[in-house]
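A protein chain is absent from this complex, but the other protein chains hold their places.
Note that the chains are named A, B and C in the order they appear, and that numbering of residues resets to 1 at the start of each chain.
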Amino acid sequence: MKNTFGTAISVTIFGESHGAAVGAVVDGLAAGIPINRKYIAEQMSRRKAKSDGLSTTRIEADSVEFVSGVYNDHTTGTAITLLIHNRNTRSNDYAKMADLLRPGHADLTAYAKYGGWQDARGGGHFSGRITAAVVAAGALCRSVLQAKGVEIATHLRKCGGVEDLPFAQQEKEMLQQQQMLNKMDFAIISETAGQAMQQAIRQAGREGDSVGGVLETAVTGIDAGLGEPFFESVESVLAQLMFSIPAVKGIEFGEGFGFADLQGSTANDPFRMQGDTVVTATNRNGGINGGITNGMPIVFRTVVKPTPSIYKEQQTVDYTNKQDAVLQIHGRHDPCILPRARAVQDAMCAIGLLDLYTQRFGTLWHTQEGK
Amino acid sequence: MKNTFGTAISVTIFGESHGAAVGAVVDGLAAGIPINRKYIAEQMSRRKAKSDGLSTTRIEADSVEFVSGVYNDHTTGTAITLLIHNRNTRSNDYAKMADLLRPGHADLTAYAKYGGWQDARGGGHFSGRITAAVVAAGALCRSVLQAKGVEIATHLRKCGGVEDLPFAQQEKEMLQQQQMLNKMDFAIISETAGQAMQQAIRQAGREGDSVGGVLETAVTGIDAGLGEPFFESVESVLAQLMFSIPAVKGIEFGEGFGFADLQGSTANDPFRMQGDTVVTATNRNGGINGGITNGMPIVFRTVVKPTPSIYKEQQTVDYTNKQDAVLQIHGRHDPCILPRARAVQDAMCAIGLLDLYTQRFGTLWHTQEGK
Amino acid sequence: MKNTFGTAISVTIFGESHGAAVGAVVDGLAAGIPINRKYIAEQMSRRKAKSDGLSTTRIEADSVEFVSGVYNDHTTGTAITLLIHNRNTRSNDYAKMADLLRPGHADLTAYAKYGGWQDARGGGHFSGRITAAVVAAGALCRSVLQAKGVEIATHLRKCGGVEDLPFAQQEKEMLQQQQMLNKMDFAIISETAGQAMQQAIRQAGREGDSVGGVLETAVTGIDAGLGEPFFESVESVLAQLMFSIPAVKGIEFGEGFGFADLQGSTANDPFRMQGDTVVTATNRNGGINGGITNGMPIVFRTVVKPTPSIYKEQQTVDYTNKQDAVLQIHGRHDPCILPRARAVQDAMCAIGLLDLYTQRFGTLWHTQEGK
Partner (left out) sequence: MKNTFGTAISVTIFGESHGAAVGAVVDGLAAGIPINRKYIAEQMSRRKAKSDGLSTTRIEADSVEFVSGVYNDHTTGTAITLLIHNRNTRSNDYAKMADLLRPGHADLTAYAKYGGWQDARGGGHFSGRITAAVVAAGALCRSVLQAKGVEIATHLRKCGGVEDLPFAQQEKEMLQQQQMLNKMDFAIISETAGQAMQQAIRQAGREGDSVGGVLETAVTGIDAGLGEPFFESVESVLAQLMFSIPAVKGIEFGEGFGFADLQGSTANDPFRMQGDTVVTATNRNGGINGGITNGMPIVFRTVVKPTPSIYKEQQTVDYTNKQDAVLQIHGRHDPCILPRARAVQDAMCAIGLLDLYTQRFGTLWHTQEGK
């Protein structure tokens, strides 16, 4: 279904950048899960623009309103609908350039698909704004996973030409990194790399340009046996979700594209006993074999293209008059969306994994406390 | 659903490597589509092992039996079930090593998921053998697309350390390359690169090792307006399918991971008028903006890890006795699966695109001839 | 999916009786469909309680707010989210009897399913209040169907022991009846029967009791060839939807349960030529053969049980204290919900049929006007 993901847990997202609200319906959560508003606000805050020169100056309150499925601060077991109202919109910025297709954006494809009926203001349904709803929905799923000991964290592995350190090999050390990252606004492992990245982003911003990068996610505490051999492989499920994040154009698991240059003898992860448990000595497969979790941490990376909205002059066409034109974008935009997209990646990951867990263990597995 | 893909067109796959048959149910095709057995056999042949030292010596006839949905060599409009019988199986090769988990394979995850009840012979349901059914199902979908002018082709962009040329930039030239590739057993654009690749594969085979690589797919003649902004983005749909191919560990569209090092000003594809049509001057986004086709060719690459089955000795564990062990794999295996996986990638691509077309234009769009 | 219906058109409903709002997400409608607010208000009005002694005295404004997917009074092609706010709630009425399970209601099953976390106020998610969202969603679907000449109408075939006339046999006459019914608040064919019914309902209300009945729906102008032979038979699709209406406990198509007493020779509808078209001389199969529409009007009936909320004293149990008890229900309730449920039945029917049409003809079939 077009705007719905999932089998046991389903998430339906909706909204336009300059409409009344963006939101989501989260269906399939068990009753009795506590709604921790502080926790949700923290997740939302990570996705929010900051007035630090790294992101757009459109800053929304992003408070999450629960319209259904929540009562006395707990889930009721019915479909949860959440809304995040749009308040700080400046549609005029967009009106001026309605006819000029913005390169790298969905302006042309919106015409192809919707024939001119789309709400083009602020990118409409294609706007990154919709991911606010994903983060809120993800926060609900993530709280269930965390109660079961599953931790998710994402850092900027590469940005503006600067590389961060990779995650540690050992799960224990990786978990410490995750906990650290989950407290940071600008999530990096190496402080030095982080400073260089921020400098590169600000520099691009000053030039009216933008930068892309790579986000790396690790999941620890994951059970073995989740996922399916084919269409619901863990890679298939996570990839479907990650490519729902605007600007993501690639994903790789474990060694990823590095596998192209390995041989079987260097690519395979040897099995070893660790007490009574079978582990792999290395984790080149990113915790997934045959589409199914093997109990080692899941590790994957996505590539996020540079924000297409830049202030530099660009060649384009005037769609209505069907002629070549020059575009100068105004409005408020991020010179780099990775610091914010990272929260969305975490959220998408939580949604996908909770669906797989629920398929295997049932809805009742969610239950956190009795009544 | 676990073994089912699709919304308007659905494909359900089943089978085990050494069971009676592998197969698929293809549901949603219109009535009256001609079943061209020669065409299907050609597609199947591309996935088949050849006795050329590049692939396993297990060679199957792979003739496709239609059990339902086909009558008088045309589709009837009902669910099409196709079977490919397994004949040339040597289960003894596997019996000897039943307890020793093969590194890089799904042996451990099969235990985690199925608790020992899996049919482990030849990899069971995790075997690449199941992809024979995908190729047959894909052939049906592909024939509908081709009748509409949509062409798909895949080549080995990289293998055993050797790089092939990329696809041409111009759609016309790209189409010629596709037509050439679709006649080749070992699909490469540069003949020289092809020879070097084959040498590298044979060398790895001689060393009892295996190599990985990158497959690149191009789709020409595609309509603008297919796909959805989020969970059914063209990237999401194709990625879900490609990660259903055993050994695929990454996918990227257009510039892919190269976007990490670009800036907005170099990453965006400028729009230009070409007669009355809006095109992009470059195609760094691989034909997709905002999850939706923009009318330019779709271009994507997957990374295929080296075949995990190698003859070299490997460290592993004895699962039953829970102790470290050494594994020496026998049986018949490919030193490189890219030449064959390429047919599966084409097929998966056809299935995904026909689903998107059918959602937009309905089942009747398939119709090719009257009765 | 739990709260989502449909394949090509999907409708997700949510909300609790005394929560902030009830609503729906309608996904899959093409762009450019006009949103006729007067038309929607009319449909909503039919479901609304009236101050006529036939229904509850809780009267809601029921104005429909579009949160997404609508722009400039047309659909944008993206997911449409609509909200109907709950304003006129008196939760105190319910608080008093929280522990006493209401016979015929979902109070016990809510405990079984949600373990006490349910929002029990006003029946929570089980309330007929949620059907306001169904009517709004149905209005959107219905407007597309009507533009294509498909007409839907429902009347009270039986209520409080009084029978209305059945629909006419001839489609032309049936269409006139539909148009008449679609203007009525209390939808009956025979005025005399209608008066007797209203009398019976008022009488039951005065006695603190309630009545059930039968709703009959006819669909004219329907294309032949919709539906599938098995799990998506037209009967399967409509039945799934009708049983989503609280209080519906049975459905029958054409002769329905009357078939039990017929023989093949009296049950079969003979085919006849009518000009160049094949028609059936009778329509005992209610327009459906083998699960697929045959072009004759679809005719079906549902049975609606008497409103379980009555003022008469009832035997029940105190759930918390686990002991037998006596219940005296207060609050505002309908002595008969058929006059209002009829609007829901129309809406559900429109949703199901638009899904089947869209599967066959694609999304673009919706298009009503160019831009």
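The criterion applied here is as follows: a contact is a pair of C-beta atoms (placed from the backbone, for glycine too) under 8 Å apart; a residue touches a chain by one contact, two chains touch by 3 or more.
In this text the structure is predicted, and so the values were computed from the model without any measurement.
Peer 1: Among C:Ala239, C:Ile298 or C:Ala350, which one is in touch with the chain left out?
Peer 2: The single option touching the absent chain is C:Ala239.
Peer 1: Quick one: which of B:Phe14, B:Phe300 or B:Phe361 touches the chain that's been left out?
Peer 2: Reading the full complex, the residue touching the unseen chain is B:Phe14.
Peer 1: From the list C:Gly28, C:Gly194, C:Gly254 or C:Pro297, which touches the chain that is not on show?
Peer 2: Considering the complete complex, C:Gly254 is the one touching the chain left out.
Peer 1: Even though one chain is hidden, which residues of chain C still touch it in the full complex?
Peer 2: Chain C touches the chain not shown through residues 1-5, 7, 13, 101, 103-110, 112-113, 125-126, 130, 158-159, 161, 204, 209-214, 224-225, 228-233, 235-237, 239-244, 246, 248-273, 276, 278, 280-281, 285-286, 288-295, 303-310, 312, 314-317, 319, 322-324.
Peer 1: Considering the entire assembly, which residues of chain B contact the chain that has been omitted?
Peer 2: 1-4, 6-7, 10, 12-16, 19-23, 25, 27-28, 31-32, 65-69, 71, 74-81, 83, 113-119, 124-125, 367, 370-371
Peer 1: Given the full complex, what residues of chain A touch the hidden partner chain?
Peer 2: Touch set of chain A with respect to the missing chain: 7-8, 78, 229, 358-365.
One rule holds in what follows: only the chains that are shown with their structure count from here on.
Peer 1: Can you identify the chain nearest the overall CA centroid, using each chain's own CA centroid?
Peer 2: That would be A.
Peer 1: How far is the middle of chain A from the middle of chain B, if each middle is the mean of its Cα atoms, in Å?
Peer 2: Inter-chain centre distance comes to 27 Å.
Peer 1: Once you find the CA centre of chain B and the CA centre of chain C, what distance in Å lies between them?
Peer 2: Their C-alpha centroids are separated by 45 Å.
Peer 1: Multi-chain contacts only, two chains or more: what residues does chain B have there?
Peer 2: As it turns out, chain B has residues touching two or more other chains at 7, 229.
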